[in-house]
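Removed from the display is one protein chain of the complex; every other protein chain stays in position.
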Amino acid sequence: MITLQVNNISKSYNQQTVFNEVSLFASEKYSLAITGKNGSGKSTLLKIIAKLVTPTVGSVLFFENEFQIFPNKLNSKLSFVAPYLFLYEELTAIEHLTLIQKLKRISNNILAIELLKKFSLIESKHKKVGSFSSGMLQRLKYCIALVSKPKILLLDEPTSNLDHEGEIIIYDLLKAAKKNNTLLIYTTNHKSELKYADDVIDLNKLK
Amino acid sequence: MKIVLNILYKDLLCEIRTRHVIYSLLVFVLTTVFVLLFSISDNEFTVDLSASLFWVVSFFSTMTGLSRSFVLEEEKQTILFLRLNATPEQIYLGKLFYSIVVNLIINITITFAFILFIPTFVFSNLNLFILTILVSSISISSAVTILSAIISKAENKGLLLPFLSFPILLPILITSINLTKLSLGAFSFENEANYLQFMISYSVVLITASLLFIKYIFEE
Partner (left out) sequence: MRILKFTSIAIITLVIIFGIGLPIVENPQNWMEYPKIPGLDEKFRNLFFHVPMSWVATIAFIVSTFYSLKYLNSKNNLYDIKAESSASLGLLFSLLATITGSMWAKFNWGSFWNWDPRQLSIIFLLLIYFAYFLLRASIKNEVSRNNISAVYNVIAGLSAIFFIFILPRMLAGLHPGSKGEADAGPILGGSGSKNVLFTFYFSLLGFTLFYIWLQNLSYRTRKLLKENYHA
């Protein structure tokens, strides 16, 4: 049982406040959507939850069965997909998947191939990522995120750069989060995408 | 440790695919050596001069080649990928080993260029020279890796790296030059063991400090 506690976090860059005193509580089988205008700090909040950015005030804590998860253990349980996540142009799709499995200390090549098939990348698995289109990149990022069977899934604008077919796969993924015992948090600008979440936070209304 | 080696493997693989560092390095070393040969006649090459020139060329090649390790990740915005999947300490160590490998290649290339073209570059103590190259590659890498991480967040990166690293690298360069003079047979009362100890302890201190502080550099 994984739970997330966000206590009263505020973030400011060079004395300019992005958001003030946000608190959240979330747990497994629970999905949360973050919405808000451009510049309301959706991505910053997601990065803070992923521990990529430190909040100016407040704390973000992950617990597994009442025990706090240390930052170095968090890496293997958490996956993050975002438009600003970039991959290595010189490496191929399959090399990325091998690298991520080694970094996260898992080994599941069958799942990797399955994911590549699911996201219809199996033909280009030996191509260098530098030659990929932005839609293919987004699909590959999902393969990389899902190959570790993450307990915590953070998605920033999940359907950006994807075609209709891709969007359907992602909507299935958002629905399946409950079944897979995943803690899902995503940001979105589309009203239609809010229905997949158990709860919605509007950062503009908090202010 | 396995994670560190995988980061190293990834960096080397990317480098082999693009050969960016290797090519720029070869061009750099060859042009500098040829300029030296044009401007200095054979009998003007004293042992002291060639030992110093060796490390001058090495310093500037390092600045062009090694600064890439963290800067490239930041410029191509791939650092996020690493940060999501490894701890700052693991990333640092991966980059450190990568720097050591590249720096050894740099110094070995320069050594061959100097042996071929520079008349006074003849060893009287080859073992000492090999030891010098090895130890100073490690020391220079331990300094440059953390500095490369430091400048990756700054704006005018190209200007900043030589500026920031010169004072930190100066002790290593001075000791390396002295050791090279000794291995080329310069008459001296100096004690080479002292110099080697100095460099080794310097890099141990730098690596320990870097491991302690690297997490603050990634903080935003």
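Read from first to last, the chains carry the letters A and B; within each, the first residue is number 1.
One rule holds for everything that comes next: a residue touches a chain if its C-beta (ideal position, glycine included) is under 8 Å from a C-beta of that chain, and two chains touch if they have at least 3 such contacts.
Fair warning: this is a prediction, and the values are worked out from it, not measured in the lab.
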| remark: Answer key for B:Ser39, B:Asn127 or B:Asn156 versus the chain not shown reads B:Asn156
| field | Contact partner of the left-out chain, one of A:Asn14, A:Asn38 or A:Asn65 | value | A:Asn14
| request: State which residues belonging to chain B touch the missing partner chain. | output: 143, 146-147, 150-151, 153-156, 160, 163-164, 166-168, 170-171, 174-175, 194-195, 198, 201-202, 205-206, 209-210, 213, 216-217, 219-220
| remark: Even though one chain is not shown, chain A touches it at residues 13-15, 54
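The working rule: only the chains that are shown with their structure count from here on.
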| note | Distance between the CA centroids of chain A and chain B (whole Å) is 38
| query | Quick one: in the complex, what on chain A touches chain B? | reply | 50, 52-54, 71-72, 75, 78-80, 82, 84-91, 95, 99-100, 102-105, 128
| field | Sites on chain B touched by chain A in the complex | value | 2-3, 6-7, 10, 13-14, 17-18, 76-78, 80-81, 83-87, 219-220
